[in-house]
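Below is one structure, written out as structure tokens; the observations come after it.
Only one protein chain is missing from this complex, and each of the others stays in its spot.
To keep things simple, chains are lettered A and B as they appear, and every chain counts its residues starting from 1.
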Amino acid sequence: MDFLRPVTWEQALAYKAERPEATPIQGGTDVMVEINLDKGRPAALLDLNPVAELTRWSTEGTEIRVGAGVTYTRLIAELGPLLPGLAQASRTVGSPQIRNRGTVAGNLGAASPAGDAHPPLLASGAIVEAESVRGTRMIPITEFYTGVKRNALRPDELIRAVRIPAAAGPQYFSKIGTRNAMVIAVCSFAVALHPGERRVGTGIGSAAPTPRRAPEAEEFVAAALDWEGRSPLDPGAARRFGELVAGAAAPIDDVRGRADYRLHSLAVMARRTLGWAWNDYTGRGPA
Amino acid sequence: MTTVAAPSAGTALDRVDGPEKVTGRARYAYENVPADLAYAVVVQATVSRGEVRAVDADSVLQLPGMIATIWHENAPRLAPVEDAELTVLQSPRVAYRGQVVAVVVAETLESATEAARLLRVDYRPEPHDVELRPDHPGMYRPDHVNPNYATDSELGDPDTALAFASVVVDATYTTPAQHHNPIEPHATVALWDADGLTLYDATQSTSGVRATIAPLFALPPESVRVISPYVGGGFGGKGAPHAQVVLAALAAKQVGRPVKLAATRRQMFAVTGYRTPTVQRVRLGADEDGKLSAIVHEAFEQTATIKEFAEQTTVVTRMMYAAPHRRTSHRLVRLDVPVPTWMRAPGETPGMFALESAMDELAVACGIDPVELRVRNEPTIDPERGLPFSSRNLVACLRGGAERFGWAGRDPEPGVRRRGRQLIGTGVASSTYPVYRMPSQASARAEPGGGFTVRIAAADIGTGARTVLTQIAADALRVPPAQVRMEVGDSALPRASVAGGSSGTASWGTAVLRACEGLMDALHRRAGDVPPGGLEASADTAEELRSQRPLSRHAYGAQFAEVGVDLDTGEVRVLRLLGAFAAGRIINPKTARSQLIGGMTMGLSMALLEESVMDLEFGDYLNRDLAQYHVAACADVRDVDAFWIEEEDPDLNPMGSKGIGEIGIVGTAAAIANAVYHATGIRVRDLPIRLDRLIGGGI
């Protein structure tokens, strides 16, 4: 197993072009699990840690560009007000030790259906900035997940950053697990209100082969909400929203939970998070 | 040596090995590094039943740093012994998926791990059978159950009594396979030299490992030395040696170098034991006042094809409550599964989940408070053995616990208390554990320069044994504990029993006390003069134990739980857990409290989280890591407390103590399940109390 240690982004891209089979490693929290548990052994590791630019984030217009090396810990501490949904999800990732090393880009690279970052990225409409020596591709998050633990990256591409619209309205993330902490989601859900566009974004985790949105639920509720008058959330509409979210999922039975439980709890989380977000929007405070 | 010290027993002496442990200086098995050490990693069967046809040992030997590949065709021969779990690499047979089929030895851990991953093994697979069902045609009646109890028992005419009872509870409960998961993986460093075999091993019994391993290698016991001063948790899993000890010794013999071998966390799910899953049917017959006329408790369990382990699940029911008509039984089926073993309170833990859940169902059926129901069925003598109790303070635990918990005035109606979106409920269950004592030896030595050294091959697996034995010795020697140096964890020390059955303090404490008394007598005879070479006395308790009069000896407790259940998601949070115990004299309140609370925490974990899921298609445990096999984390353990009732019992041992290592887990899961019923109206009879069992159950 080779260890490639680029210092600049250009070097990293050159390495990846030369050794497309190399596995990029940032914090190691996903890659090393695979290695230690003998699930596979990459031919080479491409260490992106020394590439300093990846650890920065910046505001570009209404977008936050989060470098691939920004850890969950920093995301929580520094980006909470701008990306509240993602910050909430980040806080539920593993343990503080994992969050000090793990990154959103790593979550995207692994593309596990249970990754906590995915639902808020979907709800916000994030864009993955992928790059190779051939150029840059802006991949909409909805096109990024292509299968269980598979993504749209080409063999010579690396994730350079994730571009996430700054929150224009309330955002919430919810996750169900058996333990109080250190939990892999039984299922998870994120909602983001986009009041300017009269739109609601959603993201479902751990309840389908890939993280996914619930487009029908989004359309339904965007039309059902009283954006102008800010009247309270109609319980019937909230229920319907929950049903439509559950309807968008395609869960399986596994060690963590039965499919029917996942559908039920998704509907609950959708209802709850929508209620919290709407209360924030209408100024009613927490439910 | 005429220092007079205040007695140490009864005081909260800090753990004597605390400084070693908080600084990382305490050295555990895998951390020993004899010169010229090599690393061994095991290769596990990927079929659940069948035969190894060939192992392509040669191609991995080409890898850099490789030393050897050992499998059944080239492994050193072991002497035949009865325990087939230990006769590793002696035959091509594969008895379960995950069984060790080869060991690779290399210069570094990385090379060995890589070689193990790449080693090609050809199998001739056979269809497997890994599903425990109570109606399995292979169910049989074992000769006895662990450790040596009668398989079945019957008194009176339980069937007729049930037929005529005004209230009958008839329910089936299940508990899943559970894995110990001590944080220290099982590990051994093996070293052969002119004197024989030295094993640095993670074990609950250095004397036991020596006695078991020596015959396998056709050695006299004196030629095997087992060193284990620190053990990173055992919970029964390190009670008896498993394959890794033999594999390390065998590999070291084969390569002629010291060898280190640890099971990985994932390997532990197949090779280091687990608690059998159980299916238990409980039938209770009672009159309208809740007075029991009949108790029937039947357990169905699994064991491996290569070794029988019969968990004594219903034995506890033989002494718990009074009833004239009663029956208990155990049936086992041999499946193509890993070998089950002792796990914290084997028998009592699954058995009391079923019995104490059934008692709660009876309380509901009779409309009687569950504390009161238990009090009404308190026996005056051991119901099946007919012996008097040495002491039995279950009622005091129930009453004292109820008072401290705030049980009085509890509304029995289920599913009616709300706090926000949480349903709130409380539950109670009894707890008990037998008092065991096993023969042991110890020595006590007055050092010429002052101070004492006390030696016994006991094991401190985190119980606090080193500390408590120091206190017992200090009191017997009438000196402060600081003057006593306690040496444990080495088979070269006087032979001691296993750290199991909550028997350590009673067994080892007796030996230590007698050795110290002997030394005091010797010192008296010399008017306190310690000769230049020191003065030593030793003791063996075998005779003393034989003369113990027959009584029913048990510790008792009552567990109270308050839970909150999310109305929408079924998430259960244990808001409060309180244990009241009567366990004889408590020698160290600080370490005792940790033991009791630690057991209760494991019980909480069992109630809500722990479940090893058998993959019926592949025949192994599916969730074999700590990301998927959940044990309670800090955030799950909120308000857990324990207290004890002063108990004088002169018929136990010279210390007057009962064991406390296991009772804490007994009944906890039932108390929580009973509280969940009280909160939601849903009776969960299958552990763990999964979210989908509550939501599917229709909160």
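Everything that follows uses one rule, which is that a residue touches a chain if its C-beta (ideal position, glycine included) is under 8 Å from a C-beta of that chain, and two chains touch if they have at least 3 such contacts.
In the analysis below, contacts and distances are computed from a predicted model.
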Practice prompt. Determine which name in "Putative spore germination protein KA", "ABC transporter related protein", "(2Fe-2S)-binding protein" or "ABC-2 type transport system permease protein" the UniProt entry assigns to the undisplayed chain of the complex.
Written response: "(2Fe-2S)-binding protein"
Discussion item. In the complete complex, the chain left out here touches which of the visible ones?
Written reply: A, B
Worksheet entry | Identified contact with the non-displayed chain, of A:19, A:101, A:137 or A:240 | A:101
Item to complete: For the chain that's not shown, point to the residue among B:125, B:142 or B:451 touching it.
Response: B:125
Worksheet item: If the hidden chain were put back, which of B:181, B:341, B:357 or B:377 would touch it?
Response: B:181
Discussion item. Can you tell me which of B:36, B:110, B:222 or B:403 touches the chain that was removed from the display?
Written reply: B:110
Worksheet entry | Sole residue of B:7, B:64 or B:367 that reaches the chain not shown, by the stated touch rule | B:64
Worksheet, complete the sentence: Note that chain A touches the chain not displayed via residues 1-3, 5, 25, 27-29, 32-33, 35-41, 43, 45, 47, 49-50, 73, 94-98, 100-101, 148-149, 180-182, 252-255, 258
Fill in: Touching residues on chain B - with respect to the absent chain
14-15, 17-28, 30-31, 33, 43-44, 46-48, 53, 62-65, 108-111, 113-114, 116-128, 131, 180-185, 230-235, 262, 264-265, 461-464, 590-591, 593-595, 597-602, 613-618, 622, 625-627, 631-635, 637-638, 640-641
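Keep in mind that, in the parts below, only the chains that are shown with their structure count from here on.
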Worksheet entry | Intercentroid distance (Cα basis), chain B paired with chain A, Å | 42
Worksheet item: Where on chain A does chain B make contact in their complex?
Response: 37-38, 41, 176, 178-184, 186, 255-258, 260-261, 264-265, 268-269, 272
Worksheet item: Mind pulling up the chain B residues that touch chain A in the complex?
Response: 113-114, 117, 266, 568-571, 573, 608-609, 613, 622-623, 625, 627-628, 630, 632-636, 688, 690-692, 695-696
